[in-house]
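So that we are looking at the same thing, I have put the structure below in structure tokens.
Note that one protein chain of the assembly has been removed; the remaining protein chains are unaltered in position.
Let's look at chain A:
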Amino acid sequence: MQREVGTLPLAPALRARLAAAGFQTAQELLDTGPCGLSKEIGISREEALEALQVVRQECLGDATRTAGGAGASRKCTALELLEEEQSQGFIITFCSALDSILGGGVQLTKITEICGAPGVGKTQLCMQLAVDVQIPESFGGVAGEAVFIDTEGSFMVDRVVEIAAACVQHCHLIAEAQQEEEHRKALETFSLENILSHIYYFRCRDYTELLAQVYLLPEFLSEHSKVRLVVIDGIAFPFRHDFEDLSLRTRLLNGLAQQLIIIANDHKSAVVLTNQMTTRIGQSQSTLVPALGESWGHAATVRLILHWDNSQRLATLYKSPSQKESTTAYQITSHGFRDVQPPAVTHSTGGTELNPRKRPRTEEEKQ
């Protein structure tokens, strides 16, 4: 009730008038009542009533928040944060080398940006993640759903079907090898049709549609609370033409980044963005750098750059708060994103894999 008038969500002009009339706290407003208020600051009775309603709702909201609900003003210790972060899930990419340089996979609650030249595999990785996010918990996945926002029209469902079929096949092999009841149960609902029906696809044809879609995302995610991955493929395409005023573009991108950070946190989802590369002409040579400018570089928490070295595809972890910069090779087979060499085979019985979150290793059929 002691909340200052300046912090209340009223129209700026109204706040200015209240300050000029000498009101300082919300309690003073509530004590004055609508008639007194309308006389003091010269607004109509209806407007005064409305304003007081807003104030009452705010104060009520404050009260419930401080009573220990989850909210912006909750205090917690660093230890609690650490525990929370360690229990945070990862979405695996099926390329174990890439997963390990990322620290386990694509992390929930963070924004990961994937940059690369055309054809290097950005969309492939996004499709792979949209399938992998759905892997059941008994196989070490996060059992979530995916939102796929496509700005370029490169989401080819036939390819997603190939990747999903390979993933289901992979889980079936694990289940057969390990013969555990929970695996069999999980596989009952982990089928191709199920996977496809939990990828929510949005096609945005220009940046206005993209902005509108992101405004609607929080509501969508509240209705579909199992979503654990939001992909925007690609973020650069709608923003790289049609902008006479680059400062408008920077402002819109910053706003977008802010909203995505909030979405990632509030809904415990991973946000994955793909970005194009552009040529930066330097003093003596030109280099390829991620598009959208320097300030955009701050938007993502984790930045991955995919590139070629002759005919070998490489992934470099360029920016991460917790992992060091490193590079690894990957390949794209008919099954999707994979390691270049198959991972070491461990003939494990059910007992050795104690941690259910760890993805069990099996020998993969190399394409």
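Descriptive notes on the structure:
Operating definition for what follows: a residue touches a chain if its C-beta (ideal position, glycine included) is under 8 Å from a C-beta of that chain, and two chains touch if they have at least 3 such contacts; residues count from 1.
Here is the rule we use: contacts and distances are computed from a predicted model.
The subunit not displayed here is recorded in UniProt as "XRCC3 protein", chosen from "XRCC3 protein", "Vacuolar protein sorting-associated protein 35", "Myc-type, basic helix-loop-helix (BHLH) domain" or "Protein transport protein Sec24-like".
Touching the chain that is not shown, out of A:118, A:282 or A:321: A:118 (per the contact rule at the top). Although one chain is not drawn, the whole complex shows that of A:6, A:33 or A:153 it is A:153 that touches it. By the touch criterion stated above, the residues of chain A touching the omitted chain are 9-14, 54, 117-119, 123-124, 130, 148, 152-161, 193, 195-203, 205-206, 208-209, 211-213, 215-216, 219-220, 236-237, 240-242, 248, 251-252, 255, 276-279, 281, 288, 332-334.
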